[in-house]
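Missing here is one protein chain; the remaining ones are kept as they sit in the complex.
Going in written order, the chains are labelled A, B and C, and every chain counts its residues from 1.
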Amino acid sequence: MVDLLLAQSAFPEAMSQGVLAHYLFVSAAMFTLGLVGFLTRRNLIIMFLCTEMMFQAAGLALVAFSRYHLNYDGQTFVIFVLTVAAAEAALALALVVFLFRKRDSLSAEAWSELKG
Amino acid sequence: MPSLLHILILMPLLFAVLIALAPSKQARAIAAIGSLVPIGPMLVALWKFDWANGGDLHFVSSYNWITDLGLRLGVGVDSVSLLLIALTVLLGPICVFGSFSAVKDNPKVFYGWLTGLQAAMIGVFAATDLVVFYICFEFTLLPLYVLINLYGSSNRKRAATKFFLYTFTGSIIALAGLVYVVFHHRGIEGDWTFDIATLTSTAMGMPVEAQALVLLALMLGFAVKVPLFPVHTWLPLAHTEAPTAGSVILAGVLLKLGTFGIYRFVLGFVPEAVIAYAPLIAVLSIIGIIYAGLICWVQKDVKKLVAYSSVSHLGFCVLGLVALNNVGLTGSVLYMINHGLSTGALFLCIGMVYERFHTRSMDELGGLASTMPIWSSFMVFFVMASVGLPGLNGFVSEFMCIIGTFQSSPAWVLEGRAGAAGGSLGPWFAFAAGFGVIVAAMYLLYMTGRVVWGTPKHPAGHDDDHSELPTDLNKREISLLTVLAIGCLGLGVYPTPVIEAIEPSVERTLAPYQDLLQAHAAEVGVRHEAASEEHSEPHAESHEGGH
Amino acid sequence: MSMMPALTTLLAAADGPFIAGGTAPAWVGLMAGLPLLGAALCVVCACLNVKSKAPGYLTVGLLAGGFVTALAAFMGGSDSDSYGVATIFRWIHASIGAGSEASITANIGYYMDGLSMLWMLFVTGLATVIGLYSTEYVEHDKGLGYCRFFFAFNLFVFSMSSLVMADNLLLLFLGWEGVGLCSYLLIGYFYKKPEAVAAAKKAFIMNRIGDLGLLMAIGATFVVFGTIEFRPLFEFIRDGVDANGNAIAHTWVVVVIPLLFTAGAFGKSAQIFLYTWLPDAMEGPTPVSALIHAATMVTAGVYLVARMYPLYAADEAHIALSVIAWSGAITAFWAAAIAFAQYDIKRIMGYSTISQLGYMFAGLGVMTTTGAVFHVLTHAFFKATLFLCCGAVMHGFAGQLDMRKLSGVGSIAGFKITAIAMLIGCLNLAGLAGTAGYFSKDMILAEAFVTPGEVIFLPWAVGLLMLLTAFMTAYYTFRVFFRVFVGPVKYEAGDDHHGDAEEEHAAEDAHGHGHDDHGFHPHAPRFAMNAAIALLAIGSIAAIPLYFINAEDHGWAGSMVHESTAAFAAPEVHHDDHGEHGEPHAMLSADVVPVSLGAAPEGDGEAAHHGDNLGLGLDPHKAMYVVSGIIGVFGIGLAAFFHGPKGLGGLFIGNRTDTGSPRMDAVARYFGPLPRLAERKFMIDELYDTIIVKPLLVFSHIFHAFDKLVIDGLVDLFGSLPRWLGSLLRPSQDGMLHGYATGMVAGSAVLLLLVVLVALL
Partner (left out) sequence: MAEKIALIWPEIVLFITTCIVMILGLSPNKQWRSLCLPASMAGLAVAGVLAVLGMTSGSQSETMLPNLPGFIKITVVGVGLLLLMLQGGLIDRREEALVASGRAFSPLRTNRAEYYSLVLFSLTGLMLCASASDLIWLFLALELTSLPTYVMVAMSSSRGRAQEAGVKYFYLGALGAATFLYGFVMLYGGTGELKLGPMAGVIATEGINNITLIGLLLSIAGLAFKIAAVPMHFYTADVYQGAASPVTAFLAFVPKTAGFVALLLVCSVAGWSYGESGNALPEAARIMIWVMAAVTMTVGNVLALMQSSVKRMLAYSSVAHSGYMLVGLLAGPGDGTFGGSGVSAVLFYLAAYGVTNTGAFAVIACLEKRAADRGEPLEVEDFDDLRGLWKREPVLGVVLAVSALSLMGFPPLFGFWAKLPLFTSGIAAGEITLVVVLGINSAIAAFYYLRLLKAAMIDDAKGTADSPDRPMHHPAYSLRLATGVLSAIGVVALVPMAGLLANGAKDAGLYANPTIDRDEGPITVQSEPVDRQIEEPSV
């Protein structure tokens, strides 16, 4: 009950389905853009940023849903998503540097020795 | 509580381990002892067995294994299983002693696997739990795979792989069928069990469509093993490439796992489907009998000929099984034993010649009667046993299979003919199968004519480095063949005890069939009448005559 | 004749076949047991590597023991009460379940009645004599070969005894196949000779074709009667019912089952389509030909039909009997026609055996089991004599059997006994009046003209065909005799490798052998062979009185037959004007019932038969004496005319020269290609080869290829499917990050789309 009251005090009214749909549309668009970017770009850094965009799309949707459902769960989740995204970014940058040293290239196509 | 069967199963295992641990030089001796020792408990088992109630399970013992699946480590034998175990135990020493001169390098591996195989085969026959059965059933593949692969002839690797994959594929599908039966039991009784007897009693309630599916699955697995036309092609290859002992075991026992599976599971689990599809299976068997027989006729490789003859012979065995009457089933079980003895012996004979001449081609061998009279006598003897000469073992079972088929005409069952019993076959099936008897004479005598009789030939491959082997058989070989010959003769002259031993088990298997078969006959009769009314011509009298 | 069926049924019910009811003493089993012991001892001899003639003498001794047993049984068994069944032990017993009490029961048990007794007497007797002959005949092969020969010989007698004395169809089948095996082993005795091996194989396989019929017959019998044991079986048949009590007359039972039995009999007895193995079987040692392929084994078919006769007779349409009669007659004629033009004397005898077996079957077909059985008996003796004589010639001339290369053998020292015996045999075969062969053949011939057309299809035609054959028989028989045994002495030795050559002899003959006449000395038969030949010749003469004793039963054979199942249809026509036998249905006079199926014996020399189909106004039985007597003499005369040697004091009318028979050649020209064709056996072997063996071989090769390519190919194809699929999918793993990502996304999209399509639509 307390949660509910809190939620209602912060969000006087629930988001309508129509509004939610807008958010979700943007979120989906971001996700798709990220995906398309991932598929079309060859630069490892850009590709990684595309995945970040997909993560953020999820974050956007989370916030929207959180508002729609009138609870904090979604927003809490967003924090964690951002954290994880940051961790991944750290990892990605380290990897990219490592790879660049090896091949002097940032193209994903430079790495296709393993196949079959 | 431990039972005699545990000793029988574990003893070869123990010896296999011993062989693996002992130095290579001792392997042969240990294997020899290990193959002979189980004869003792075997005899005790034969003696203790209550033959009058042969349909019941004896020496039953069962341990919980996976309680949650209702899976128990269960053993127990009825008369049929026990007889087949006896066959296995008997062929063990034959194989071991028969390999003394053939296996030179790496005897440890050879005898170890051979002895291990023995345990698995006994396990198959002794299992009362489906999973235990399946484990042993599958496990037999591995030793033979290794034996063929390491000790076979030139094309052995392909043969071994084909053998393994072919039968493995078949049995996995069979496993699905078996599991379905278990599932059905669960649906009815609410518990998981793999106990064969329990499943047999509940499986019959399955709807016919489900039975048909299960039949299909089981037959796919067991027919490959038998092997039944058209899934037989692995056998000639495997037999031809296998070492002698492998061939003997393969023909002697391993093929029987398929027919035993049909006997135990197909017949036990899905009676209605069996009745419905018996003609189809019978047709396949008959095609196999004649087709494989004719192929034998044009073989050049003696061993391949005998291998194809196994396909032909096992056709009779399956035919007898789907006759669904006492005579057919009893004959079929007897056939399993007989075929093991006579074909095993033939392979042994061929192996002995191969050891001497390094060839099995009929073009290169010939007229051995003059150089190897003892061998030739045995060869002719076993050929005759295989041809089905009355007085030798093959005849009794072949005759019973054919008569069983003959009897099982629905029309006659409906008429209540005195000698009619069983199923959905009939005289035409028997007649067609009978041609197999002629064909068998054709190819086996053709082979005998080329190899045993004729002018002596000296194969090019003959070298004298095998000085330990005399031209004709030595004492060891003679005694091996003599043992088998006595078996063949004994079962031919006085098969009654064995037949009577088999019958209780057969009767139990057939117990649920009585009413179903009557109903089936009535149904066929109705159809038949309707058909003859349509034609209303007198030519139907050959079947319906007398009214 | 419209009332016939009803009456025959009545008769069948009134008086059935003789069924041995009692218990025979177990020692009758010795007839089979002693030879079996002999076989075992031969194996022992082989194991001990005995190099002497011991196995042979052992065999002869044991076989003689068997003969003595047979005689003892006969003496004891002539009182028909002691005919019966002797059960030794239970061989096969399998209940058929399904609530039925029927079971396949086959004991090692012996069914003793007149028929089996008669057979056993001549089987054991002839076997003993021929065994004696063989001890000398195969002496060159002392050691393992000798043991092998006598092992098979013994085993043969054992199998034959089992066949004849069996008390059930399965034991009969054991004997049936057993004689086949021994025949196989003995034909193939000279296993280094490809022809012998091929002949052995052929014999076995062709027999098996017939055996299939027999097997099916056993099955059908079991299904219908619920038993394969003779006694209950014949009781059912006697009562005309099957095991359920339904009448069997007019059902398939009495048509199909007899026909199946007939198929078996035809295989074993080399009839009609299945005869070709018998001439080839002459590749075997001559004693074997004499015993197995003339006297005993080949008559097993006759025995089988005679044994199962009640079943044949139960069919009022007599379909099976008609088939038998016609097949027999046709075979008789056909084989005689081939024998006409052969030059190999042993083969001529082979064909003559086929021909004579045809007579026997015709006799069975026209319902004179007595005649058929008597002919079996006489034929056994005289044909064995003939073969042994041929064997003596062969033995003496290093395997020479070509009549063109032998002449005047009778004049060579040491061959006197052979020649005389040969003459006796030939006279019998030719059916010269007064010989045993003459009487037995007459019985059959006469009956053919007596049997009414309602019973058998055109019986008189059967008779005419057989008469023609009788003439041909007389001719070809004496063709052999005249060419080989009389005339100027001239011979060529045979090829050593051919047939019964002796190593011993070859060693003696430093000049080598084969066609070197000067260095070759005929090797006259010695004691054992002569004794055997003489004994058999005497036997064939001694068979004559058998026709006259027990005349009211058509001779001794008839009296034996009457105490057996074959009695069911024995003497067909009953004459009530013959007062001396008071059979139960004696009141059925010949005027009323032209044919009776009851056991109404009829003496010879009876009053007129009504079935005067010859149109001579005579009793056929009497007329036949004259007709066939004339025919026989005419045939012999013709042979003398064509093949008799020139001169010799005017005794011979022939003009045979050293090079051949000019008269014969002249006549042969009139017949165009026929003689050539007959010499080539009408190409039947070639025909079979072309229409059966070759196609089958082609099929087998096709199957073999099919198995390898199609069936195994399909398996391999299935096996390679995954591989193929793998090779299709492999390019998707191209190592490119983007490719993978696209694959993942596209795959997921397809998957989701699929789900949407399937689940939501």
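In this text, a contact is a pair of C-beta atoms (placed from the backbone, for glycine too) under 8 Å apart; a residue touches a chain by one contact, two chains touch by 3 or more.
Keep in mind that this is a model prediction, so the values were computed, not measured.
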Shown chains touched by the chain that is not drawn here: A, B, C
Touch criterion as defined above, residue of B:Leu18, B:Leu57 or B:Val179 at the omitted chain: B:Val179
Residue of C:Thr23, C:Asn244, C:Thr690 or C:Gln733 touching the missing chain in the full complex: C:Gln733
Chain A residues that touch the omitted chain in the full complex: 1, 3-4, 14, 16-17, 24, 31, 34-35, 38, 44, 47-48, 51, 54-55, 57-58, 61-62, 64-65, 68-71, 73-74, 76-77, 80-81, 84, 87-88, 91-92, 95, 98-99, 102-103, 108, 111-116
Absent chain, residues of chain B that touch it: 64-71, 131, 134-135, 138-139, 142, 145-146, 149-150, 157, 160-161, 164-165, 168-169, 172-173, 175-176, 179-180, 182-183, 186, 192, 213
Residues of chain C in contact with the chain not shown: 719, 722-723, 725-727, 729-730, 732-733, 735, 737, 739-741, 743-748, 750-752, 754-756, 758-760
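As a convention for this text, only the chains that are shown with their structure count from here on.
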Gap in Å, rounded to a whole number, between the CA centres of chain C and chain B: 37
Chain A and chain B: spacing of chain centres that average the CA atoms, whole Å: 65
Chain A and chain C: spacing of chain centres that average the CA atoms, whole Å: 98
Residues of chain B touching at least two other chains: none
Complex contacts: residues of chain B adjacent to chain C: 165-166, 230-234, 291, 294-295, 297-299, 325-327, 330-331, 367, 369-370, 373, 377, 380, 384, 389-391, 395-396, 399-400, 402-403, 406-407, 409, 412, 415-422, 427, 430-431, 434-435, 437-438, 441-442, 445-446, 449, 452-456, 493-496, 499-500, 503, 506-507, 510, 514, 517, 541-543, 545-546
Partner chain C, residues of chain A touching it in the complex: 35, 38-39, 42, 108-109, 111-116
Footprint of chain B on chain C - complex, ascending: 46, 89-100, 102, 104, 144, 170, 173-174, 176-178, 181, 184-185, 188, 191-192, 194, 197-198, 200-201, 204-205, 208-209, 211-212, 215-216, 218-220, 222-227, 242-244, 246-248, 250-253, 256, 696-697, 699-701, 703-704, 707, 711-712, 715, 719
